[in-house]
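Working notes for the structure below.
Complex shown without one protein chain; remaining protein chains in place.
For subunit A:
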Amino acid sequence: MTKLASVYKTDYVQALDQHSQTNLNSSWVNDKGAWMTNIILICFLKFMFGIIPGITSELSWTLTTLTYNIGSYIMFHAVTGVPFEFTQGAYDGITLWEQIDGGVQFTATRKYLTTVPIVLFLLSTHYTHYAPFAFFVNLVATVINLIAKLPAMHQVRLFDINQKVEGTTD
């Protein structure tokens, strides 16, 4: 029973700390305003890339997809922890995507945030008139972003990205 107890113990201290207060670092993604902002940002990106003199429609769409995917990857999957908190680092080494809704999978926000890059990809390939290079770049960016969002990748670390520091308690 001691082994069971120790499993419970470590989990419960961390879980207790995580749920001792609202995680303001991730709770905002559930706001309806945040959903709308996502769309507005994409439109803004497309607009800004579109007004660069002499830019082709292909390039501006590719840049939009690329910027959105890289930006959201950094925000949701690269940066870990919580910047301002009183829980002694209960979210250390946990990405924003893993913090959303306390780690529950397939919530409305997760569905929304997964669908947006797919729709954006389909739109951009369409408007880039299926230029092979643009298609390839967009596809890679989108697929990497989608893989990081898979439930199977929850707290899984590949290629030492965001590797957690193991505790050294005796």
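In the analysis below, contacts are C-beta pairs under 8 Å (C-beta built on N, C-alpha and C of every residue); 3 or more make two chains touch, one makes a residue touch a chain; residues count from 1.
Operating definition for what follows: contacts and distances are computed from a predicted model.
Visitor: Consult the UniProt record of the chain that does not appear here and report its protein name from "Translation initiation factor eIF2B subunit beta", "GPI-anchor transamidase component GPAA1", "serine C-palmitoyltransferase" or "Ribonuclease P/MRP protein subunit POP5".
Guide: From the listed options "Translation initiation factor eIF2B subunit beta", "GPI-anchor transamidase component GPAA1", "serine C-palmitoyltransferase" or "Ribonuclease P/MRP protein subunit POP5", the omitted chain resolves to "serine C-palmitoyltransferase".
Visitor: In terms of residues, what is the contact footprint of the unshown chain on subunit A?
Guide: 4, 7-8, 11, 13, 15, 17, 86, 88-90, 92, 102-107, 111, 114-115, 118-119, 121-122, 125-126, 130, 135, 139, 142, 146, 151, 154, 160, 163, 165, 167-170
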